[in-house]
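A short worksheet on the structure shown next.
One protein chain omitted, others in place.
The block that comes next holds chain A.
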Amino acid sequence: MATQHSRAAARFMISPSVLLLLGWMLIPLGMTIYFSLLRYNLLMPGEHPFVGWENYSYFLSDPAFKTALINTLLLVVGVLIITVVGGVLLGLLLDQAMWGQGIVRILVIAPFFVMPTVSALVWKNMFMNPVNGLFAYAAKFLGLQPYDFLSQAPLMSIIGIVSWQWLPFATLILLTAMQSLDQEQLEAAEMDGAGPFSRFFYITVPHLSRAVTVVILIQTIFLLSIFAEILVTTNGGPGNASTNLTYLVYAESLLRFDVGTGSAGGVVAIVLANIVAIFLMRMIGKNLDA
């Protein structure tokens, strides 16, 4: 397969799919950038004059932008912390030999297979609803005032829902990493006088660092663009207390019909995501080399 001829043939044959993929990516990106430079509002038909950076300055100076940026970071970081810590603990638990191990493992993985819209709706209506929800019921049973999660602590509630969805992923990756830890290392540490906590912090945690970086990288990519959970639960509210960047772009372009500002927001989101990606790649690179 490595002769000149076969390589040329291979290039020729994959070119249609490469071109298709390029078009698939470049055309929407190009159109987004193009729209972001126009005054283009669907409520004002007629001309779409070129306005340069106006949409950008409008989007970036909007107070909602700052809130959305902070919310996005809180959402990503909050979910990462919960899933990584929870994943390590669950992984430790599932790594023990116990009765019904197979079933428990499947149950733990199950949330990952539930669609985001469905799981968010289930949480909203069956757990967090202040009248009919299970939590409200439990609170009333204990004689407490039911707590309206989605209006009192909207962002925290969404972090909770998203964490619930991503916990299985983190658990699965971390569990397999734990199972790949050489038992003799733990035994050697035991002989060396390390108790269970020292063994965990000096041997298991460093062993898990790679898996944790992988979890962080993959989850960040998906968490930056959380949308469905917000749409079906809080609609970004109350106010914009649970609006993240993705939702803000949606609100601009589809709720206010402002294609120009929405596109500018999309480009800003792309730039921010790439900055995050560069940082992550640095971190990963360091961790995966060692």
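Going forward, a residue touches a chain if its C-beta (ideal position, glycine included) is under 8 Å from a C-beta of that chain, and two chains touch if they have at least 3 such contacts; residues count from 1.
Here is the rule we use: contacts and distances are computed from a predicted model.
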Per UniProt, the name of the complex member that is left out, chosen from "4Fe-4S ferredoxin-type domain-containing protein", "Carbon monoxide dehydrogenase, small subunit", "ATP-binding cassette domain-containing protein" or "Acetolactate synthase": "ATP-binding cassette domain-containing protein"
Residue of A:Met128, A:Ile203 or A:Ile216 in touch with the missing chain, whole complex considered: A:Ile203
Candidates A:Pro16, A:Pro63, A:Gly143 or A:Gly193 - the one touching the absent chain: A:Gly193
Residue among A:Ser57, A:Gln101 or A:Gln185 that touches the chain left out of view: A:Gln185
Contact footprint on chain A, counting only the chain that is left out: 182, 184-185, 187-194, 198, 202-203, 206-207, 209, 290
